[in-house]
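Have a look at the structure below, then the notes.
With one protein chain withheld, the remaining protein chains of the complex are depicted in position.
Each chain carries a letter (A and B) given by its place in the written order, and its residues are counted from 1.
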Amino acid sequence: MKTSGSDRIMNTVIYGALALLSFFSLYPFWNAFIISLNEGTNTSLGGLTFWPRQLTFDNYEVILNDNRFFKATFVSVIRTVAGTASAIFLTALFAYGLSKKGVIGHKWYMLLAIFTMYFQGGLIPTYLWFRELGLFNNIWVLFVPWMISVWNMIVFRTFFKGIPEGLEESAKIDGCSNYGLFFRIIVPLSGPVVATLSLFQAVFFWNEWFHSGIYINDAALLPVQNYLVNMINSNSAQEMISQLGNVPGGAGDVVSRSITPKSLQMTALIVVSLPIIMVYPFVQKFFVKGVLIGSMKE
Amino acid sequence: MKQKKRFSAFIMMVLAFTVVLAACSSNNNGKTTETPSSKPSNTSPQEEAGSGDIVPFGEQPLEFSLYSNYDFSTPIGYGDDVTSKWMKETMKLNLIEIGSNGNAKQKFGTMMAANELPDAIMMDRGSPEYNTMVKNKLLVPLDEYYEKYPTLRNLIDDSTFNMLKHEDGHIYVIPNWFDSEKNPYKYSNTGWTVNRKIYKELGEPALATFEDLYAYLKQVKSKYPDVVPLETGITMNGVNMLFKLFYTGYGENRTIWNIGDIPRFPNTATSTMESIFNDSAYKEAFVWMNKLYREGLITQDMFTQKQEQVVEKLNSGRLAMTGFSNITGQGITANNILKASDPDAGYDYIPFLAAPEVDVDSVNPHTFGTLGWNVNVITSTAKEPERIFQFFDWFAGAEGQRLNSFGPPGVLYDEVDENGAPIDNERAKTISAEEKANLKLGIFNPEGSWMFYVIGHHKNAQNPETANWGNEASEFFGKYAKVNTDQFNNMVIDPKSDTGIVQEQIKQMWFEYNAKLIFAKSDQEFESTFEKLQTGVNKLGYDKVLEAYTKVWQANLELMK
Partner (left out) sequence: MKQAGAVKGKQTESALHRFAAQWEVQSMIWPGILFILVFSYVPMWGIILAFKEYDIFEGVLKSPWVGWKQFRLFFESPDLVMVIRNTIVIALLKLFIIFPAPIVLALMLNEVKHMAFKRIVQTLTYLPHFISWIIVSGLVFSILSVDSGSLNLLLQKLGIIKHGVNWLSFPEYFYGILITSGLWKEIGFSSIIYLAAIVGVNPHLYEAASIDGAGRIRKIFSVTLPTIAPVITIFLILNIGNLLSAGFEDILAMTNNGNNAILRNVSQVIDTYVYTIGLNQQRYSYAIAVGLFKAVINIMLLWGANKLARKVGGSSLW
């Protein structure tokens, strides 16, 4: 490998820029991490930058000591795993069908799908309909409505269209049906995009809390994001109430709390995002160059 | 059950569609079918009282659902903290909390649309939700219960009771955090405080007028460059509390009861609402704020900071004075932290400041509404409305109000004094802060009555050494509350009506000009901005809004007679 002068300059620029961007991306997370490890009232004095001043695990204890946290995490894991697997399967299949040439009604199917990206019925009609379907307070509501993501479908379709037709043709001659093609040729060749969209879908299922809160009343069925949102809110609720209503804050007046809303918020950020963040390195394994080419040579 | 079946049929159909064998037969990966887990129905079995006689609260199990119609309201986990656990075990009350999911309006909308009301709701008095619920007969009239159970009725003043009635003559609400003429201990959470240490070091100059304030802040600024001379706290609904502290400093009826609502000037002589923008005191208040801002004497982040930034400055003593809401609550922690490193440090509450030549006793920064913050209502879905009322009635009394902040008996107190204030037991004297925090006292407070203030006062009086600073400050500020705002109750305009739409447009404009006036860089800029605000609101139709308010006010006065 030859390295010319301009090459070296380019490398320096690229590595430098990436390192800088990485630092700025990591720092807020690091800051949240040390705040989660620092005593709450001490944090409220400000000035925490790189290291905790008064190390404590209290913040984590508050969250992890609660049985409900683990139940909610379990719900989230089920939702994310089952939801992602089935949504990606159905969406990829849908996209593959639409990526083929000469499919009857293909244009109408696309328009039908794209239309839903822009026009929705709104919360209340949707709520009434989901109730009618029996989805209210039902764990299925956590993922079944999201089986088809039109955006994902479009991305899948774009990638599938980029796969050389020659590959399919040769497989067809070998007597594979379209399903055979899909499972044996298309999916294996689309490792990176399947991995990427699975990641996006998983992140979505993991983070989503608004709809779960609307459709689920039963605390035992709520995902972990809802649990944490509720916990943080109820911790700061007393303060809100006393400000809005000119009410002497019952708790605020009596208890000098060492667990502050801010420490709790930061701890929740760490606890809840760490599992989903750790998925990414596994996804990166699929980003291997030349998958396509290797199979072409076969 | 039918719905569930329909849903599983749908799922099966979809699966049948999707599970197709791949033609390369080796690839036989069908999806395994799952059946929906069985769901408990949302209705809870109610035990019918056998005879029809109603026993006192706590003797028989009671279960009902309670929804609080506020974004910030979330389930506390009923039964997890020491107070609600006691309620559950000793008083046999099982409360089913329904969360607002951070979006109360939408949650309420979905519950209404699906016709699945909770048994009881905590909501704003006189809100459109409340009015329409009454109109649609979705609320239980409580007149009978009020007669049958006396605790609440005895606590509520007659005039208050009348005001709480709906126009149809019935009463549907249980006031929450309400007050009374009979209560000698008024609480208020807003007022001026000074940083004791800095104040002492600067020779404790007189602080009575706005001029004094200005001179003092100047002195702070020059001697303590790293300290914020006057902290304004966070902005709520686009406005800082400071505006209220200045405006009301001009005395008389100048009083602002609901921060964030379009302000107006109530002319008590004619009982009409008039433009506040024509009131010279309003302009004066902004002249002061503009001056302080321009000279760097108040926090420069007043519109952008968050609570945590305010708390940071407060807890580390990096400010010389405060003029914001809930200092009585915030100040407790701050005082504790500052005292821990220096026994002479902390915050002191001071009397209200006034404009020159205004008598401080005529300053009305606070109003006292006897109507309270909001209300609890019982809906027509409730199976045992009378027993739910019984619970609120019981909770409004001394026993319930002790629970509100001191927890159940047998934890930190075993006995109460002759005034009903709990007497600390051994554990209360030795408990660590962490252990105390874990009890989560005060988190369960479904109902507040003025008994709370009375008990708090006597608790403080037991031992001045351990008196709660927040309660003392609240009582001190509360002494200035002189105008009864009950007459201004119910000032809600339907947001969908023409006047309501105009009101919202004015509000947006008013928020913007509040900031513009404070940020004005010169006197000319200030003057022209103020003129623009005056003409702007009039152009949008401020008079129509005032007219609507006047109507409500006069109707209220009629009711209070």
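Please note the rule applied: a contact is a pair of C-beta atoms (placed from the backbone, for glycine too) under 8 Å apart; a residue touches a chain by one contact, two chains touch by 3 or more.
Computed from a predicted structure; not experimentally measured.
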Practice problem: Would you indicate which residue among A:Ile34, A:Ile154, A:Ala171 or A:Val187 is in contact with the undisplayed chain? | Solution: A:Ile154
Exercise. Looking beyond the chains shown, say which of A:Phe69, A:Phe182 or A:Tyr215 touches the absent one.
Key: A:Phe182
Self-check item: Contact partner of the left-out chain, one of B:Ser362, B:Gln505 or B:Asn556
Solution: B:Gln505
Practice problem: Please give every residue of chain B in contact with the chain that is not shown. | Solution: 10, 14, 17-18, 20, 105, 108-109, 112-113, 128, 132-133, 135-136, 138, 228, 234-238, 296, 299-301, 303-306, 308-309, 312-313, 318, 495-496, 500-501, 504-505, 508, 511-512, 514-516, 519, 540
Exercise. Quickly run down the residues of chain A that touch the omitted chain.
Key: 6-7, 10-11, 14-15, 17-19, 21-22, 24-26, 28-29, 31-32, 46, 90-91, 93-94, 96-98, 100, 103-104, 106-107, 109-116, 118-122, 124-126, 128-129, 133, 144-145, 147-148, 150-151, 153-155, 158-159, 161-162, 177-179, 182, 192-193, 195-197, 199-200, 203, 207, 265, 269, 273, 276-277, 280-281, 283-284, 287-293
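By definition in this document, only the chains that are shown with their structure count from here on.
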Self-check item: Chain centre separation (chain A, chain B; CA means) in Å
Solution: 35
Self-check item: Residues of chain B touching chain A in the complex
Solution: 3-7, 10-11, 18, 20-24, 27, 29, 31, 36-37, 39-40, 42, 72-77, 98-99, 101-103, 106-107, 109-110, 113-114, 177, 187-190, 236, 307-308, 311-313, 315-316, 325-326, 328-330, 332-333, 336-337, 366, 373-374, 404-406, 433-434, 436-437, 439-443, 445, 448, 452-453, 456, 468, 470-471, 474
Quiz item: Along chain A, where are the residues that touch chain B in the complex?
Solution: 41, 44-46, 58, 68, 86, 89-90, 93, 123-124, 127-128, 131-140, 144, 175-180, 182-184, 210, 213-214, 217-219, 226, 229-231, 233-234, 236-262
